[in-house]
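Of the protein chains in this complex, all but one are displayed in their positions.
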Amino acid sequence: MSHAAPPPPSGPVPFPRENSARLLKDMLRIRRLEEKCAELYGAGKIRGFLHLYIGEEAVATGAMHALARGDNVVATYREHGHALLKGVPMDRIMAEMYGKKEGCSRGRGGSMHLFDAATRFYGGNAIVGGGLPLAVGFGLAAKMRGEERLTACFFGDGAVAEGAFHESMNLAALWKLPVAFFCENNYYAMGTAIERYESQPDLCVKAASYGVEAFAVDGMDVVACYEGARRAREIALAGAPAFVEFRTYRYRAHSMFDPDLYRDKAEIEEWKTRGPIHTFTARLKAQGHLTEERFLDIDAQVEAEVERAVAFAEAGAWEPVEDLAKDVYAP
Amino acid sequence: MSHAAPPPPSGPVPFPRENSARLLKDMLRIRRLEEKCAELYGAGKIRGFLHLYIGEEAVATGAMHALARGDNVVATYREHGHALLKGVPMDRIMAEMYGKKEGCSRGRGGSMHLFDAATRFYGGNAIVGGGLPLAVGFGLAAKMRGEERLTACFFGDGAVAEGAFHESMNLAALWKLPVAFFCENNYYAMGTAIERYESQPDLCVKAASYGVEAFAVDGMDVVACYEGARRAREIALAGAPAFVEFRTYRYRAHSMFDPDLYRDKAEIEEWKTRGPIHTFTARLKAQGHLTEERFLDIDAQVEAEVERAVAFAEAGAWEPVEDLAKDVYAP
Amino acid sequence: MTITYREALRMGLREALARDPRVLLVGEDVGRYGGTYAVSKGLLEEFGPDRVRDAPLSELAFVGAGIGAALGGLKPIVEVMTVNFSLLPLDQIVNTAALLRHMSGGQFAVPLVIRMSTGAGRQLAAQHSQSFEGWYAHVPGLKIVAPATIDDAHGMLGAALADGNPVLVFEYPALFEMAGDLSTAAIDLARAAVRRQGTRLTIIAYGGCVPKALAAAEKLAGEGINAEVVDLRVLRPLDMDTVLASVRKTRRAVVVDEGWRSGSLSAEVMARIMEQAFYDLDAPVARVCREEVPIPYAKHLEEAALPQVDKIVAAAKGLFQ
Partner (left out) sequence: MTITYREALRMGLREALARDPRVLLVGEDVGRYGGTYAVSKGLLEEFGPDRVRDAPLSELAFVGAGIGAALGGLKPIVEVMTVNFSLLPLDQIVNTAALLRHMSGGQFAVPLVIRMSTGAGRQLAAQHSQSFEGWYAHVPGLKIVAPATIDDAHGMLGAALADGNPVLVFEYPALFEMAGDLSTAAIDLARAAVRRQGTRLTIIAYGGCVPKALAAAEKLAGEGINAEVVDLRVLRPLDMDTVLASVRKTRRAVVVDEGWRSGSLSAEVMARIMEQAFYDLDAPVARVCREEVPIPYAKHLEEAALPQVDKIVAAAKGLFQ
């Protein structure tokens, strides 16, 4: 079954060129970081599960740019980009991938469990749907404490089938909590296409059934993602949860173990023509907001950051085995 | 918060008088059985939890009359009436309440766990929402075995908030199963009114969000209940699940332990004027389908059945303690 | 002051809510209804619907929300009506609450308290009579406590809120009517307690079985066997020092557990005694547990399925044959 890609994002980008450059750079930071991770996985430097976000960068980039520093983020096991753009330093993310103690979870979490208290990045959850109830709780805390603080909860289309989604949407709506539910619909839950596991594949219909304001945006267009997330943030901070379906696509296999035999190659190719980075780049160039040198310069800065991150991770240390039982409990 | 009762059921009953008499008698059988159970609870003959259905009899009565003998029924802990009308003999139900081995669950289940394989009555589940996944499985079995068999799943409004509801509705719709979801909406989950736990109290909106055909009927009118259930059965056997919201009301407390302090007495009184038995009786009399003698005669038959059931239960035996570990496993 | 176990629980809740504005109670029917067992009766009126918050039948989400709320700066007390229903939110309790601190490299504390009633004995049948304290006691990252006295029923909640770890407090409806004096002793979440001094054997119990253990000890005393009774109080981490000190003194022990025999907490206690006091034993440690059957509704069968005073007495005497 094929999932038609939207028309390629086009037209002038309605942002000042410097903002656009930051968006472009952040998409590139996610892309280059993950390309490097894939390479390092092949080299055996990174192990366990590794879920790449390549193709979906516009979503995390647009969304994170719409958030404030003080907002909370709850994500999934496909969260490298979310952690990075919430502000977790790339070197600490890479060190975590290596399992080094300089990692943002001290090497204990790995790819699926990035955490960072300082930037209010709450992970990094390998249980599908597991983050939604948490987000409801963060929203409750912010509301009861009178804080102007959004909690953004990222999850995949597959998570919508879990009971946790149903219970969490109802609670958030019932209690009128400042939570933005950001559903990254890449049309597949591992190897199962959405219409093969959802009787109603229009996810906004589901979200709306809780009385939650729900809308879909083009997840390949960083502009649409930014605007959708900003609108959701306004709705949520005004006192009611919002649901945004980001329609996007995963270019790589589900994980490094996935032979990816369940998708139609033509479908993948079609979506690749909507690539969030090259379409955005083309638009900026067309409106004269970006030159090829500037692009190469940005990309070079990103490559350098990635290299520094790898060097940092390589230079990192292993947590001593004596510390294994540390932090199971509060001291 | 008040839950407005519908206008009292009125107008001629569109059934032959003998069918109407059977409906009336079955409502009375549930009512008198439970009135006796309440009395016996006070006398200490029945223990544990006891959840009375008094006030809601039109739902089980209308629904069961719309089912075929071969249909499966899955119910809750408030299931005396459902068991009785699916065909479980009243004496075996009463013996179960007593905990006697002649009981339909050999005295092991009690009020909340009535079971009867012979009549395809699958209980009797004390986990709210626990029956819904089971019903999906029964539907799957019937469909794969090519049987023309409905599975009717009864559950309360409170169960709709459980993840089990969400997951089960999707599965049943996705797999196009012959399952009728019969939601007995009595507006309260224990002491919590529906608008205090559902962000969207219109339960049909929720069910429809799965692409399931959903409609509400007056749960105080046995005619509407029968017709709604019959329609749901047709839809389901045609190859897609159906959802019926029966709007009804519980006249008694949630259980024998409930002081019932959370409801407005006026609300209870208003709903009592819609009593399923007396309104139906009045309609039949008005159209000349029932006389007072006939009514008294039917009621006397029912009272006699109840007395026989009590006598049967009293005469029953206790399961020998030696059999305690019997049937934990297949022999 | 003489109060019941139920009143002690309520007092603990009220004090917690009054002491710290970050504390809130969340659960099904904790507010308007007053709590299934009337433990939270009156608290809604006193603290309002935000802090005594009725929740939908959504155990997975409201327990998970409790974790998020704890991370967000509140001190939630989440009530799961009974342990039987706690299987629904178990994923959140184990995969998030218990693991989070360690897997995040120690960045996050989860100061969450989860209360639930547990145990059998009221003819509520198979799905409402289970005891899973032993399961929870298996999970690193969780602390598990089982108040068996008026003081613990009152004080363990406050200690749990102050602990900084996810703490599960198990409440025993079988003890709700038990009355006793409330002392001013400080309540810790670290030590087991010797509830009766004895010399010839140690009866180790927790929760609803503690009064049964004490009654058995009285009976045994009547027959010249002076038994010591240890109330575990804290099921994770186990205070083996107290248990071992008693067993080394008496050289014999019976463990009483309301859970199903195989794989119950009693097995762990026996394993630890074997590991640490094998050569001090004059007889193998015995146990009295729930029979390995779902709890039937019928009274005589339920009684036969549960640990009872006479079974404890018989097991104790068996150690001397």
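A, B and C label the chains in the order they appear, each numbered from 1.
As a working rule, contacts are C-beta pairs under 8 Å (C-beta built on N, C-alpha and C of every residue); 3 or more make two chains touch, one makes a residue touch a chain.
Quick caveat: nothing in here was measured; it's all calculated off a predicted structure.
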| item | value |
| --- | --- |
| Missing chain: touched chains present in the view | A, B, C |
| Per the touch definition above, residue among B:168, B:199, B:248 or B:279 touching the missing chain | B:168 |
| Hidden-chain contact residue, picked from the options C:30, C:65 or C:94 | C:94 |
| Candidates A:60, A:74, A:159 or A:180 - the one touching the absent chain | A:159 |
| Sole contact to the chain not displayed, among B:108, B:233, B:254 or B:283 | B:108 |
| Contact partner of the left-out chain, one of A:74, A:189 or A:208 | A:189 |
| Residue of C:211, C:294 or C:307 in touch with the missing chain, whole complex considered | C:294 |
| Residues in chain A touching the chain absent from view | 47-49, 99-100, 105, 107-113, 125-129, 158-159, 161-163, 189-192, 196-198, 257-259, 261-262, 318-319, 321, 324-325, 328 |
| Residues in chain C touching the chain absent from view | 60, 84-85, 87-88, 90-91, 94-95, 98-99, 102-103, 125-127, 130, 134-135, 137-141, 236, 238, 259-260, 262-268, 270-271, 274-275, 278-279, 281, 283-287, 292-294, 296 |
| Chain not shown, touching residues in chain B | 72, 74, 103-109, 113, 115-117, 122-125, 127, 130, 132-142, 144-145, 151, 163-164, 167-168, 170-171, 174, 326-330 |
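Definition applied: only the chains that are shown with their structure count from here on.
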| item | value |
| --- | --- |
| Most central chain, judged by mean C-alpha position against the global CA mean | C |
| Relative to chain C, chain with the most remote C-alpha centre | A |
| Chain B-chain C separation of Cα centroids, rounded to whole Å | 36 |
| Whole-Å separation of chain centres (CA-atom averages), chain A against chain C | 41 |
| For chain C, residues that touch 2 or more chains besides their own | 55-56, 58, 60-61 |
| Touching two or more other chains - residue numbers and ranges from chain B | 161-163, 197-198 |
